[in-house]
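Of the protein chains in this complex, all but one are displayed in their positions.
Each chain carries a letter (A, B and C) given by its place in the written order, and its residues are counted from 1.
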Amino acid sequence: MIKVGILGAAGYTGGELIRLLVNHPEVEIVFANSESNAGNPISDVHEGLIGDCDLKFTDELPFDKVDVVFFCFGHGKSEAFLKEHNIPESVKIIDLAQDFRIKGDHDYVYGLPEIHKSDIQKCNHLANPGCFATAIQLGLLPLAKAGLLTNDINVSAITGSTGAGQKPGATTHFSWRTDNLSIYKTFTHQHLHEITQSLNELRPSDTPKVIDTLNEGYDAEGITVDFVPFRGNFSRGIFCTEVVKINDTTTDVEALYKDFYKDAAFTHYVDKNLDLKQVVNTNKCLIHVERFGKKLVITSIIDNLLKGAVGQAVQNMNLMFGINETMGLKLKANAF
Amino acid sequence: MIKVGILGAAGYTGGELIRLLVNHPEVEIVFANSESNAGNPISDVHEGLIGDCDLKFTDELPFDKVDVVFFCFGHGKSEAFLKEHNIPESVKIIDLAQDFRIKGDHDYVYGLPEIHKSDIQKCNHLANPGCFATAIQLGLLPLAKAGLLTNDINVSAITGSTGAGQKPGATTHFSWRTDNLSIYKTFTHQHLHEITQSLNELRPSDTPKVIDTLNEGYDAEGITVDFVPFRGNFSRGIFCTEVVKINDTTTDVEALYKDFYKDAAFTHYVDKNLDLKQVVNTNKCLIHVERFGKKLVITSIIDNLLKGAVGQAVQNMNLMFGINETMGLKLKANAF
Amino acid sequence: MIKVGILGAAGYTGGELIRLLVNHPEVEIVFANSESNAGNPISDVHEGLIGDCDLKFTDELPFDKVDVVFFCFGHGKSEAFLKEHNIPESVKIIDLAQDFRIKGDHDYVYGLPEIHKSDIQKCNHLANPGCFATAIQLGLLPLAKAGLLTNDINVSAITGSTGAGQKPGATTHFSWRTDNLSIYKTFTHQHLHEITQSLNELRPSDTPKVIDTLNEGYDAEGITVDFVPFRGNFSRGIFCTEVVKINDTTTDVEALYKDFYKDAAFTHYVDKNLDLKQVVNTNKCLIHVERFGKKLVITSIIDNLLKGAVGQAVQNMNLMFGINETMGLKLKANAF
Partner (left out) sequence: MIKVGILGAAGYTGGELIRLLVNHPEVEIVFANSESNAGNPISDVHEGLIGDCDLKFTDELPFDKVDVVFFCFGHGKSEAFLKEHNIPESVKIIDLAQDFRIKGDHDYVYGLPEIHKSDIQKCNHLANPGCFATAIQLGLLPLAKAGLLTNDINVSAITGSTGAGQKPGATTHFSWRTDNLSIYKTFTHQHLHEITQSLNELRPSDTPKVIDTLNEGYDAEGITVDFVPFRGNFSRGIFCTEVVKINDTTTDVEALYKDFYKDAAFTHYVDKNLDLKQVVNTNKCLIHVERFGKKLVITSIIDNLLKGAVGQAVQNMNLMFGINETMGLKLKANAF
């Protein structure tokens, strides 16, 4: 049994992680840390756990009793936490925040199994990808690797409200959000960092660099990912379209995608139009491509809390501990 | 032109009132008071007013320049406000809070036009009914007046999220509320005070008293209104069912309702099943009754922000100023 | 492995059953029958199965190759089907329609495990309860058994749209149903048959009979279940309130419920207010009771497609085949 500790266990990702792990046949949850909820039953805070879990939140941190800890903090808190606490070297870390997603002076592996499976299997420290970042990358990586990304890329991605977390606010107020749509962080969403990192990692060296416009601005040389994030009026899921112009009319794009994902456990190419509920409450990413002359319209969809967060984190945990990648992740889709 | 001042103008009812009054042919909005938003355009805060209204919020209170003020405060603040401010006697007051709905040491008329029209026309101070209270009373008053309320009354009423106001919180968080249902304040909702007051006002003296269970408990002599409020997963509207056992098999109930509301401007008896969107974005109340033996199932529906709040307040204003009751309230139903 | 055949496999319950069974460790789906979809991949019709299931619909009926068949027909078709087809005696039948729920000239056991577990374990033919019927019975049965049902019972129950099935129509049109509420089949819903059957089965003989008003009318002697069904604007779930007056002030009602359900695998008493999403995408029923004088307000909630249909059917299958009642039903709640 893999002994698990969870930090930030009272938030949305913490709760979804617990909902997954209580049914994972190889996992024992040792502690679920939340200072503000210490002593309270987990099922008091997290929907859907009544009858499934008698565990209570704790304010303790018994790192010596676990094999792995999940960081379900808000962004920026993981690094701060590590400076203040000693986690034994024997304990693996899976960080759901963005603190270590960009390569630098650390040993965290970027946990997108579709491209880094062998590194993930060997690592002790893992940075779990962002939700938008997962959906957008999975839509574009096969083209990057094939050297087909030679023009600016237009991305629209619509997220459910759970992406905004548990704290109530104006844009997650039901009265405002229901039946509503809006855009935010136009062309400036922080996931552009990790998206451009992966695209550049996979592209052949003779293709244009993908500019991280957040760091380099819009006048740098290369191509850009022009990403418009939308707030959707639903709770779960991300629906992305990526529109790309390729300077090539010969490639069998469908075959390219199928080949790229032939070993992926949860990412599938589908040969017809998608709808979001095909993936809601699953760890899947589904992808479809339509072609019009030199233009491709790629659709990629995920559940933002699962493949976009804790489902992928558990998939990574499975890989890090050498067990079947899909264990605990054979979920019944919500469907309706 | 009726010169209007609005207090608490930045809240939900304040906004809806402004949306009504900008199109009211006999009204000029003189000031819209909100300390926290003073100086900001009203259309920055309230959806749907861009292009319709150049007014800004003010922190001033020029009572000498208005004919009527609307109190759109939270409950309990109206009375406090009046203690701290002098409003000239010539200025009429329409209070949307519950502070003066129960008869007592004040001169506020309870503003339900279906039963108090002549008093409203003569009054200077008006207490506008609550949202649930409006829908439930309009469903029951014809029976009360006919002496048919002789057994406990079972009420289920489902409200939209706007009933909970603008302040974000756990039960108005989109991620929680969407696709969800729950009950709250079971049998203890504060609108029971005004509901029982009106039922007792109309009932013949030889019929049982309706107990205000909040004050008198469940062992007092009389009949009770057993009211279960529900939080619905929609923003606008209240859908009520009232189940009543009558000790009478001869009354033509449909005729009773039609007669009771024959002069009502916005309340109509309908001879088939209702659905909530028939009234959303209108000032109407629609009522339908089905009969099974001695049991009646009454359905009564309103838009909680309009007939349940500011629509009724404007209807009352029209009556208080002697103009057509429906002026400014001929609204295009949302329908979808 | 239990070999399963599914009839009516292209409908909503058929799809949900397949989504459950593809992850059931002791089940092999041998055939999924749908004449109109014969030859098409199941994942073409049913959301959420892409990548999980390569099975195709068939128009064949290889009853000799299965241990059990599920009837996912519309109501009334099961009996007709059985007249036209010979199903070997060795094949168990689980009928999700209402054809055999009422005792009569047949050997079908009414499959509510909370009261009939031992009969279910022994039976070959099972009639799976209705969705409303499950939620309402589970809310009332402990009171029935304790002899506390001595007055008319008021039930409001709000269902998700999936209860209306796959065929599009006016009341399942998105443009109409979204943000809308309505009632239908007031006091005349067909589930009253099975509800009154169970209540009478459990009540002590010195308590009043529960009238099946559909058969006996409103003037028969006894008490009635006054049931108002609502159409909700969500896809999954049933939220019921049952209001009951008991002639008893000494019973510890909470203890009564806890004791009644102490061995239930999926039905739990909860000591605080419920919300529907606590059970969505699970096989659970949660129940809460509030007391006001002699009045009880019971809340009971289920997912209409799971505990209200195929989840309960799989629970029954598990019992009929002597395996763990919860197998294949440890579902991650949707939560959001």
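Heads up, the rule we're going with is that a contact is a pair of C-beta atoms (placed from the backbone, for glycine too) under 8 Å apart; a residue touches a chain by one contact, two chains touch by 3 or more.
Fair warning: this is a prediction, and the values are worked out from it, not measured in the lab.
> If I consider the whole complex, including the chain that's not displayed, which of C:Asp152, C:Asp179 or C:Glu290 touches that chain?
Touches the omitted chain: C:Asp179.
> Among A:Gly5, A:Gly111, A:Gly139 or A:Gly232, which residue is in contact with the omitted chain in the full complex?
Only one of A:Gly5, A:Gly111, A:Gly139 or A:Gly232 touches the chain omitted from view, namely A:Gly232.
> Check the options B:His189, B:Lys245 or B:Lys284 and report the residue that touches the missing chain.
Touches the omitted chain: B:Lys284.
> Where does chain A touch the missing chain, residue by residue?
152, 154, 156, 158, 175-176, 178-184, 186-187, 213, 217-219, 224, 226, 228, 230, 232-237, 239, 241, 243, 245, 273-277, 280, 290, 292-295, 297, 299, 336
> What does the interface between chain C and the hidden chain look like in terms of residue numbers?
These residues of chain C touch the chain that is not shown: 12, 47, 160-162, 164, 166, 168-170, 172-179, 233-235.
> Identify the residues of chain B touching the omitted chain, counting contacts across the whole complex.
12, 15-16, 19-20, 23, 46-52, 160-162, 178-179, 235-236, 266, 268, 270, 275, 277-282, 284, 286, 305, 330-336
By our rule, only the chains that are shown with their structure count from here on.
> Using the average of all C-alpha atoms in each chain as its centre, how far is it in Å between chain A and chain C?
Result: the chain centres lie 36 Å from each other.
> Which chain A residues reach two or more other chains?
Within chain A, residues 12, 47, 160-162, 178-179, 235 contact more than one other chain.
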